[in-house]
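I'd like to ask some things about the structure below.
For this view, one protein chain was removed and the others were kept in their places.
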Amino acid sequence: MRHTAKALTAAAALVLALTGCAGGPAASETPATPGALRAVNIGAVPTVDIAVLYLGEKQGFFEDQGLELDIEFGAGGAALIPALINGQYDIIYSNIISALQGVERGLPLVVTAPAGVASGDVEADTAAIIVPDDSAIQSPKDLEGKTVAVNTLSNLHEIMVREVVIKDGGDPDAVQFVELGLPDMGAALDSGQIDAMSTSEPWVGTWMQAGDDRIIALNPSEADVDFIHSVYLTTQEKAQADPGLIEAWRAALEESFAYAMDHVDEVKAEMANFSDVDPGILQQMAMSRYTVDFSRDDVLRVAEMTQRAHVLQDPEKATDLLIDGAAG
Amino acid sequence: MTTTSASLPAARERTRARGRAEPFLWGLVGVVVLAIALQVVPALGIVNPQFFPPLDRVVVAFAGELATPAFWSALLATLYGWLLGLAIATVAGVVLGVLIAGIPIVAELLNSTIEFLRPIPSVALVPLVVLLFGISMQATLVLVVYASLWQVLIQVMYGVRAVDVVATETARSYHVASWRQVTRVIWPSILPYVFVGIRLAATVALVLEITGELVIGSPGLGKQISLAQTSGAVDTMYALIWVSALLGVVVSIGSRAAERRTMFWHPSIRGEV
Partner (left out) sequence: MRRRTRPLRLRIVFAVAVPIAIVAAWQIVATARPSLYWPSPLMIVQSFGRTWLDGMIVQDVLPSLGRFVVGYLIAVVVGVVLGLLIGSFRRLRYAAEPVIDIFRAVPPPVIVPVVMLFVGIGDDMKIIVIAIGSVWPVLLNTVEGVRGIDEVQRSTADSYRVSPWRRYVRIALPAATPQILVGARQSLSIALIMMVISEMFAATNGIGFNIVQFQRLFALPEMWGGIVILGVIGVVANVLFTFAERRVAAWHFGMQESR
């Protein structure tokens, strides 16, 4: 009995020591050797917007600015934001709605640049409202009283759908939103559990491939032609302490965006590297517009849409907080 | 059944051997029936095979996973998180249990707090933990420790209360120092309870570890399941689900066996399931 007790105590001590090694979040540090590339920790979601980063890196745009990207995939804006604040990442990719909601609650977030903007073309954009072919729903106004699936409530898709319902003369509060995982929406639509879904590429292509569905609206262009849907965020602290990094980041982004707009096929090819999407679907996919330029007004319009959806209190204040300190 | 007195021991041995084999054989029958059902029900289209594939496709996906390094690192991550969480919960549970139950005033004062905190489902803490730790192994670790701590703590507290009062009184009357009291008298007496607590905590810890990986996204089997689900790789998803279940069964059987070997006389071995 005695030696068992001793062994257990020793093991416990060992484990406690290991806990210390389990460690806290890793913060990025400037490398010791000058002239070496500065590692930038990026938290993102595996979407085509990130393929633009990978492509830009391949073309050497980031290296030209002395940066080396270390991209890690997470679960989405609402989950990446706490990680950013923790110091786990230097920059994260996030939908703009979570960013606005975050700054309103006092989180010290700042936009470095848009990550993706509406294509500007209501005939071809990255998100769509899909209904079954034989549905009575013809236009967004018909969504009143119907159930629409989105992958996150009170977030980007819900806001885009509400906007197009308003534009079509309907009452967005009469629409029933339900939260479903992206892969679960197809089955739910087929079985009639939901009347419509609002989803993004490549899922739009995936569901439309089956051939028995129809699109009634293309977002975000139909909601707002210059809708900034995603942004690259950093903390206020970092933006103030290291403006050089943000400058370099934006410069590299500008080059990457310009290249991506001209070489769409290469972007799609890049996406095949980290995503299991069917190449046929990739090929048909519509693309966002990429630019580092944005105006306060662009962000304010989104903030106002968010307020109309009852999930933001003060659009002016949130906008100011979000872009204050941004180099744009 | 008539047996001559000469062959009685042999007959008894045969019955005992048959008795050992019988549960195993019938258990095998049960598992085989399950496997057949898992193959036939989707294959016949009773359920949509696109969403619940037949067993053969799942097995193929499983074989594929075994060849993928990502699977093995996920498995290791799960095991690491589980063991670490279990270890922390055990140490904390023992220390706190001894302190709380050992000092009567403390036990009374903390009783209400413990009874309030204990029923809070650890999954309710997921949003909080994500905010504090982001999507990391530490976030899930907090969940695992929180849930398993209670199992160990409660058992240790039972154990401390049951400690041989005569032994403690004797030690006290001989002015044995408190520290020695703890190591020589209390610790060996509560050891069986500690083991019961570890056994109960082991299963809880594994479930919470995988749950945390699934819901939070920290590295491990749970995260692989979630990735498989979001990319529509249904076969792989079910393969990983069965792996998690089998892991749970192994842990449950293993901890019960380990405990039985050391604590065969303890009543709770026979009582709890």
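The first chain written gets the first letter, and so on, giving A and B; residue counts start at 1 in each chain.
As a convention for this text, contacts are C-beta pairs under 8 Å (C-beta built on N, C-alpha and C of every residue); 3 or more make two chains touch, one makes a residue touch a chain.
In this text, all values refer to a predicted model and were calculated from it rather than measured experimentally.
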Legend entry - Residue touching the undisplayed chain, where the options are B:L79, B:L132 or B:A258: B:L132
Legend entry - Residue among A:Q65, A:T126, A:N155 or A:S288 touching the omitted chain: A:N155
Inset, instruction - Since one chain isn't shown, list which residues of chain B touch it in the complete complex. - result: 22-31, 33-34, 47-48, 51-52, 108-113, 115-128, 130-132, 165, 203, 207, 210-211, 214-215, 222, 225, 229, 241-242, 244-249, 252-253, 271-273
Legend entry - Touching residues (missing chain, whole complex) on chain A: 78, 98, 101-102, 104-107, 152-155, 176, 178-181, 184, 187-188, 191, 193-194, 311
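One rule holds for everything that comes next: only the chains that are shown with their structure count from here on.
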Inset, instruction - Enumerate the contact residues on chain B facing chain A in the complex. - result: 51, 84, 87-88, 90-91, 130-138, 141, 183, 187-188, 191, 216-217, 229-233, 262
Legend entry - Residues of chain A that touch chain B when the two form their complex: 1-2, 4-5, 11-12, 15-16, 18-19, 22, 24-25, 74-75, 79-80, 82-83, 86, 88, 181-183, 187, 206, 275-276
